[in-house]
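The complex appears here minus one protein chain, its other protein chains still in place.
By letter and in written order, the chains are A and B; residue numbering begins at 1 in each of them.
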Amino acid sequence: MKFKRFKILIRDIKKYKALLLILSPPVIYLIINNYIPMLGVIIAFKEINYSDGILGSPWVGFKNFRFLFATSDAFVITRNTLGYNTAFIIMNIIVPVSIAIALNELRNKWLPRIYQAVMLFPYFISMVVTSYLVLALLSHNNGFFNSALMPFLGKDPVNWYDAPVYWPFFLVAINVWKTAGYTSIIYLASLAGIDPQLYEAIAIDGGGKWAQIRYISIPMLRPIIIVMTLLSIGKIFNSDFGLFFQVPLQSGTLFPVTNVIDTYVYRSLILTNDLGMAAAAGFYQAIVGLILVLTTNTIVKKINPANSLF
Amino acid sequence: MNKKMRFTLTMLIGTVLVLSLTMCKKSDAQAAAENDGALKQVNLKMIAPGTPQVDQALVNASISEYLADELNVNFEFEQIDWAGWQDRNNLIIASGEEVDVLFTAPWSGYETNAAKGAFLDVAEMLPEYAPGIANSNYNWTLVAGKVGDKLYGIPTYQMMAQQRGFLVNKALLDKYDMEFDESKVYSPEDFEPYLKVIKENEPNIIPLYTLHSKLLSFTDPWERQGPLEVTSIDATGDEAVYQNIYKSDMYIKNMKIARDWFEKGYVNADIATTREDPINMLAAGNCFAIVFQTNPPARASQEKMCGKELAGFHLMPAFMATSLIQGAMFSIPRTSKNPERALMFLDKMHTDKKLVNMLVYGLEDRHFVKVSDNAIKAAPGIDPDKPSYYNLQWMFGNQALLYTYGDEDPEAPSLLDKFNQDAIKSPALGFTYDSSAMRNEIAALSNVAAEFDPVISAGVVDVYKEGTYDTFLAKLEAAGIDRLLEDQNKQLNEWLSQQ
Partner (left out) sequence: MKKRSLTEITIPSKILINLIFIIVSLICIVPFILVISVSITDESIIMREGYRLIPSVVNLSAYEYLFTDINQIVRSYMISIIVTASGTLLSLILTAMYAYPLYRKDFPFRKFFAFFIFFTMLFNGGLVPFYIMYTQVLNLRNNLFALIMPFLLNPFFVIIMRTYFTQNIPDSVIESAILDGAGELRILTKIILPLAMPVFATIGLFVTIIYWNDWFMSLLFISKNENISIQYYMYKTMLNIQFMLNNPQAAAMAGSIKIPSETIRMAMAVVGIGPIVIAYPFFQRYFVKGLTVGAIKG
């Protein structure tokens, strides 16, 4: 039995040696660039001291992981990380897909191109600069909201950086603003590859625009949407550090809604700069991501094997 | 790939092993070589934070040449931009990069790196290879570079004392015929009348401009010992004991003042969010006072930076604490292949006037010209605002050896000396806390402090009414502040008993 499988393996390798050959440069790259350094995960289970070196330092089991769960913050940061990422995943499907479909319908030669280029702009503005721009909107004294918008609405000025209730909306909005134009390009590329005859076929059958979108555009986009979602799920315990650290200006009052795992870990280790604890946090995030992706991937596979990641 | 990694790591360990062996051997070899009167040429790499200088390579070559007879090193000094310093410094240490002389300070992770064995103990080598340092008139500062009886860092002699308070725009004082005695020490509430005058008469000027971070702890003489500033020692007090800063009488009193001032509009309304550097605001004339160091010897450079006359309203006497001495140190990392030579170089940096001045100001005639024996100015063709070589004065060896540059006060070095000598010494001067047993507590406390300190100290909200203050104290306790205090005081008492 075993021998037979081995024989099949040899046969497959022989048969597909051209493909394997094509694969080999990127695979070698991954080994050098990713897999060898990946052995550094052992740091998560060690208490590093430089006199013994990385390998010689004593093993400490899960001691480095303790700080992640030690305080009541553990619940808050896990909730925030999961909550925001879920919101981002959903918004990053709805908004960019809508943008892509709408742009695709504008057959005008120039306008869609201009819209698309312009919508990519926020992506180039670094989070630090974004935080200045947000401050220009929300600043207590001369921010746009307090000096123009709130009086216009007939409301009193708000101390935005001390008002946690608004921030989930702000953060989601900033995330969408920054990434929607970028992500929509992926969907637009997929739509660009669709054969126009498919739409015509529906139209000839009397299907309107909505039917064309529903029966052609969406199904054609579904695989890429699923893949993008799966990839995001893998990173669900990680977050855009700049968004949660820079943009709220580290305002303490906002912590209950802005503190995520990455910012918590950063603040925990900024003083001690403990390699072991940093590695432990990364390992924890990766393991959770891996478990979630494997689970979702299995479900996707059950429904439609063609859409699964692997 | 396992093999490859193992190979890499074995190589690394091997290097370390070989290194430690050669180190022992070298001492003998070197002693022998010295008997012959000639040293083998070696590379000497020094790394410190700072803006990389255009003419660094040129200066490096000149220093190698200058030291050829005595040290015979191929000297290479690399400055790492402030932006990258934290990352690079950590990586240099963690990856075991080969460096001979490395800058360190409490704000560069000195304490944790020393505790984890990143630096060589040079206590025993010091008398032989660095007699100049060992016998200097400031050799008592070496105590700050020690952990137990091991010597990990050589402090640079610079402004090791500090005085803090309000730095004030003098023109506005004069305008309203106000004055205070700069030789005295005041309480924060004594400053209120001045703020009031400005508030009432100068609608376009913010009386006191400050960042929330450390507004309050900065106005008190905390020792700032250890990596976290929730517990500390009163450096001007008589008793060496760690206490919870936020429960101290000083802090509670200041917290009320901060709230009061905020409500009266004496403090910038955007205190919680601003990231404008207060000194910029003072320079631009947008505010009357800022919370800052008020050290008299620093006044001249502060005035130059702001472009106006300033006055210092002291809130504490000048004091000296371990962390302030540690503010600039050089260590020899354990990866150095030539620790003896590195130490000899450090010794030169503390005793050789020409070398220190080369490191800071560059080369005579090219970068500077002498005005008198101890005073220099920019060389012709060098733009004093964008010199091709000009480094930080407080960083290298012994600041007292520096020439005065440009319009600097010729008395500056003696002023600095006097300031250091007259300063009150912290009762825990020389003690360095090893936090390695408290990693989890520090992680949790850092987060609690980051969340509440700005709220508590900015005075933006009434922390009593809203219960924030009590929540804060409770969270500190939950995060293990008592365990930290216990550990700190235990170590401190052990240290005290050995003195």
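The rule is simple: a contact is a pair of C-beta atoms (placed from the backbone, for glycine too) under 8 Å apart; a residue touches a chain by one contact, two chains touch by 3 or more.
Source: prediction; values computed, not measured.
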item	value
Contact partner of the left-out chain, one of A:N33, A:S72 or A:N304	A:N33
Which of B:Q293, B:N374, B:S436 or B:T471 contacts the chain that the document leaves out	B:Q293
Among B:I63, B:I80, B:V360 or B:A479, the residue in touch with the chain that has been omitted	B:I80
Hidden partner interface residues of chain A, rising order	12, 16, 18-20, 22-23, 25-27, 29-30, 32-41, 43, 54, 99, 102-103, 105-107, 111, 113-126, 128-129, 132-133, 136, 139, 141-143, 177, 181-182, 185-186, 188-190, 192-197, 199-200, 203-204, 209, 212, 220, 223-224, 227-228, 231, 234-235, 270, 275, 278-279, 282-283, 286, 289-290, 293, 306, 309-310
On chain B, residues whose C-beta touches the chain left out of the figure	8, 12, 51-52, 54, 78, 80-88, 91, 94-97, 105-108, 162, 204, 211, 213-214, 218, 224, 275-277, 279-281, 284, 286, 293, 298, 301, 305, 323, 327-328, 386, 392, 394
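Simple rule for what comes next: only the chains that are shown with their structure count from here on.
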item	value
Distance from the mean Cα position of chain B to that of chain A, given in whole angstrom	39
Footprint of chain B on chain A - complex, ascending	31, 35-36, 39, 48-56, 66-67, 70-73, 135, 139-141, 159, 161-162, 249-253, 255, 259, 264, 267-275, 277
Touching residues (chain side chain B, partner chain A) in the complex	1-2, 4-5, 8-9, 12-13, 16, 90, 93-94, 96, 109, 112-113, 116-118, 227-228, 269-270, 272-273, 275, 334, 435, 439-440, 442-444, 446-447, 450-455, 460-461, 478-479
